[in-house]
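I have a structure I would like to understand better, so I am pasting it below and will then ask my questions one at a time.
In this view, the complex is presented without one of its protein chains, the others remaining in place.
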Amino acid sequence: MSINSFGHIFRVTTWGESHGTAIGATIDGCPPGISITEELIQNFLDKRKPGQNKFTTQRKEADKVSILSGVFEKISTGTPIQLLINNTDQKSKDYGDISEKFRPGHADYTYFLKYGIRDYRGGGRSSARETAARVAAGAIAQLALKELQPNLEIYGYMIQLGNKKINANNFNLSNIPKNSFWCPDSEVVSEWEDYLLTLRKSGDSVGAIIEITIKGAPGGLGAPIYAKLDADLASSLMSINAVKGVELGNGMDVAKLAGSDNADEMFFDGGNVSFGSNHAGGILGGISTGQDIVTRFSVKPTSSILKPKQTINKKGDIVEIRTKGRHDPCVGIRAVPVGEAMVACVILDHFLLHRGQNGKNQGQIG
Amino acid sequence: MSINSFGHIFRVTTWGESHGTAIGATIDGCPPGISITEELIQNFLDKRKPGQNKFTTQRKEADKVSILSGVFEKISTGTPIQLLINNTDQKSKDYGDISEKFRPGHADYTYFLKYGIRDYRGGGRSSARETAARVAAGAIAQLALKELQPNLEIYGYMIQLGNKKINANNFNLSNIPKNSFWCPDSEVVSEWEDYLLTLRKSGDSVGAIIEITIKGAPGGLGAPIYAKLDADLASSLMSINAVKGVELGNGMDVAKLAGSDNADEMFFDGGNVSFGSNHAGGILGGISTGQDIVTRFSVKPTSSILKPKQTINKKGDIVEIRTKGRHDPCVGIRAVPVGEAMVACVILDHFLLHRGQNGKNQGQIG
Amino acid sequence: MSINSFGHIFRVTTWGESHGTAIGATIDGCPPGISITEELIQNFLDKRKPGQNKFTTQRKEADKVSILSGVFEKISTGTPIQLLINNTDQKSKDYGDISEKFRPGHADYTYFLKYGIRDYRGGGRSSARETAARVAAGAIAQLALKELQPNLEIYGYMIQLGNKKINANNFNLSNIPKNSFWCPDSEVVSEWEDYLLTLRKSGDSVGAIIEITIKGAPGGLGAPIYAKLDADLASSLMSINAVKGVELGNGMDVAKLAGSDNADEMFFDGGNVSFGSNHAGGILGGISTGQDIVTRFSVKPTSSILKPKQTINKKGDIVEIRTKGRHDPCVGIRAVPVGEAMVACVILDHFLLHRGQNGKNQGQIG
Partner (left out) sequence: MSINSFGHIFRVTTWGESHGTAIGATIDGCPPGISITEELIQNFLDKRKPGQNKFTTQRKEADKVSILSGVFEKISTGTPIQLLINNTDQKSKDYGDISEKFRPGHADYTYFLKYGIRDYRGGGRSSARETAARVAAGAIAQLALKELQPNLEIYGYMIQLGNKKINANNFNLSNIPKNSFWCPDSEVVSEWEDYLLTLRKSGDSVGAIIEITIKGAPGGLGAPIYAKLDADLASSLMSINAVKGVELGNGMDVAKLAGSDNADEMFFDGGNVSFGSNHAGGILGGISTGQDIVTRFSVKPTSSILKPKQTINKKGDIVEIRTKGRHDPCVGIRAVPVGEAMVACVILDHFLLHRGQNGKNQGQIG
């Protein structure tokens, strides 16, 4: 119910504004006995941190996380974990322009409309800075999954930048950490780099598509009808700033398939169930099959661009706006670890929910 | 939290299996004072009912709804509304085949895996029959919205069948009720008919894309960060059987846009705020802008097809399966009223949630 | 969140009005694999059913339960269980008097004030008839606990009728089913009978105190800080009609104790932890200790009495009211199985919640 929280048992509440004192995440329902340190969480945050490469904002945020509660002698106690990240780069600059004008493509107008007041500094609550808190929470989820499901691995990567897609034949998970785009196709990287540099010089931005593959996810996760694993993944990813579409398996393209092609045939080798294909993206009827879970989301181009746009101010005057400042030409890059974090939280949450209701998987083949 | 419920204040719980005694919806948090009768709900159910046209299953279900509680002298009392739909067409046939075999593309295997037991008759809980309960709940939401937001209208329609898209130039909402596909482009209808008839004769099925436009939705609906209006729409639509993708505004295609094109410029005419475009689909930062809200979802092809597929049974034997029986060649058709119902529930729920926290919109231009 | 639901994982929603078509309970999150039949549930309902003895209302309700979903071949499937009880004794009598007048001590006025409309027939939603749905839900919880925690037993009984208390020295659980009051002290029964008969003849009613002891409850149930086992017990019992007080262990009398007397000393015999006393009622810090859990609640006297009382009607006229009809001189009697049902639901829910977050108890002595 809580409007800034998500999750059933493993519940995450994020709080904080872009240029306030701090941001953070309150995590309730974490299993006890998990090894957690600030350093382990920092590894995840550093992946999202601004200024990591030439394609992300040069805003200098240390994104240094502190654990304020819920961890004792480096072990989770089962009580709420409070993670705090101070905002260190809040320049006391003049925000006058955006304090009165509503930036197109931003939440400025809707927050004003709804609440009558908004912290306009850097976008306040609606800033993508909030996603640092998600990544910190996702780190806790990853650390718990590592102990509860050691074989589970979550891979996020970019498969499309603007209208440039990767070549599926070159897909290799090992390429992901080797380039600025978390791109699994090493051959497309230099083209993407040129494209994005040109775009940034022109003061513009572009969208992207991120895919996340979860390997080693146990079957049986998810629950009918409104806590389906795919429904929870969809809302968790759609809640990320700038996301406008979410897909599972064949996604929107499933429309084009014939039923005879779409249904994934099943096999059994005496020990394990396997499938002839994975159009379903690892989820049937909202419950995981044990295959790879494959989900994708689109990220719209950064709305903060140097090119001038028409808009209005609070008085209703029609005015021009041009967003100065340090912004990402493609927020999709930094959305990769954010997507991974959301997925990690959802998977852990459903692991716990499943264990709660069912103890363990009940059915067995053979 | 509840796994078969959704909504914050207006909460819907559906229950029931395809071939059990009955299915239904328990609706909590409905505002009092709304005019509700069985006839008014029936209008919505009849739109989804099987056998309405030649492209939907010939299963004969009356889908007759009874109001068991929460309505007194045709007025909602604010207490839970129980809607019951008896299953009248439960043939006492031999289900032996599907009781042991797992139909590919269905939830047979995942339910078995998770619970150890499944009501295999007609798919049990995972059957699309459950969506009748959603439509009944959506009818309540529509009736409440009609009184609370008289100008709000929800239009669902099919924009793609297989790989055949509508021509945007022919788009006209008035065409929707005039054909078997709820298609807004009357010129594509005969081609779609031929295509689907051929497909059905071949024992196959196909997917579709449904779009829903909400006109007259007030601005200010939705809430940061995890009860965003688009996040709640995404999970509500992804929870519908066979849905594999959900989009808002430009959706997955937003990846291709430049920032300079994507951000919708704003205007003010002294009375109303307007926008130069609607790439955002009427939602910014998770909160409605007052523009049309535009969302889409893909529906995979019916997995129950006459063509034989390979699968396994409970013992682990590899076996062939061919789904006999009365099935829709494109479940996307009947998904249209289901999508409308989910959207109606989400919008009403956010109307109430917004009113709860904020009373009314707080900000005003001019 | 849902206003007519309770529970974290095992979630119960009740619905229905006293003189509507039916009442019932929607149960979500029940573990799969539990043996459930209508007969087994009926046993619990019969204990609460009106007309069981001379001290309960003579309203004739069969209280016959039907399972509409969630159970397949007498086994729970893990999907929502819908339990329906038809209202068979809705006399089409003239309700004119109470339709306009607000009965003192009843919810007539508050429902009218809040909702503007109320189903006045027999009290509508606020009637104690709703508790039949709780008992049906509690039966499911009891059946699940029987399989998951075979040693757990829940005993409800009356320890005070009006100002007449039982003699603690005569306390014996085996007496409970042997008298009309579920009283564990057989020696006080005839006095209570005389007292209540006299009271009924005079057209009056009286309150009572019910105690519930849970034997064999595992330690470790409950969760800090706002899902404490005692906090959830308190709200579940306080939600029962006519309840005005709830206690754990020494309850309100704990105020009188010195700290040196109150703290229950601990012992260990090499195998089991034991305690020197049980002032805490089996719960410390919101989590069960493994001792008997002991809770109590007070039930106010039936407000529907033959003696005339002053009140107002909708127009604001000051009028007299005298409730004719068939009412219990002490609703506390029938509150016993209702209390047991609520406690059963809470315990099962916390068993599942604990299993979800923690798997099993983590700490071990020795």
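Here the chain labels run A, B and C in written order, and each chain numbers its own residues starting at 1.
The working rule: a contact is a pair of C-beta atoms (placed from the backbone, for glycine too) under 8 Å apart; a residue touches a chain by one contact, two chains touch by 3 or more.
Computed from a prediction, not measured in an experiment: that's the story for all the values here.
The residue from C:Thr56, C:Gln82, C:Gln142 or C:Ser288 that touches the chain not shown here is C:Ser288. Residue C:Ile305 is the one among C:Leu83, C:Ala136, C:Ala217 or C:Ile305 that touches the chain missing from this view. Note that of C:Ala217, C:Ala231 or C:Ile347, the residue touching the chain absent from this view is C:Ala231.
Taking the whole complex into account, chain C touches the unshown chain at residues 1-6, 8, 14, 102-107, 109-117, 125-126, 130, 160-163, 199, 204-209, 219-220, 222-228, 230-239, 241, 244-268, 270, 273, 276, 279-281, 283-290, 296, 298-305, 307, 309-312, 314-318, 332, 353-354, 357-358, 361-363, 365-366.
Not every partner is drawn; the one left out touches chain B at residues 1, 9, 29-33, 78-79, 224, 352-353, 355-359, 362. Residues of chain A that touch the chain left out of view are 1-5, 8-9, 11, 13-17, 20-24, 26, 28-29, 32-33, 66-70, 72, 75-82, 84, 111, 114-119, 124-125.
Quick note on the criterion: only the chains that are shown with their structure count from here on.
Common partners of chain A and chain B, by the touch rule above, are C.
With chains reduced to the mean position of their C-alpha atoms, the one farthest from chain C is A.
Mean C-alpha position of chain A lies 26 Å from that of chain B.
For this pair, chain A with chain C, the centres built from the Cα atoms lie 45 Å apart.
In whole angstrom, the spacing between the mean C-alpha positions of chain B and chain C is 38. Residues of chain C in contact with at least two other chains: 1, 9, 29, 32-33, 78-79.
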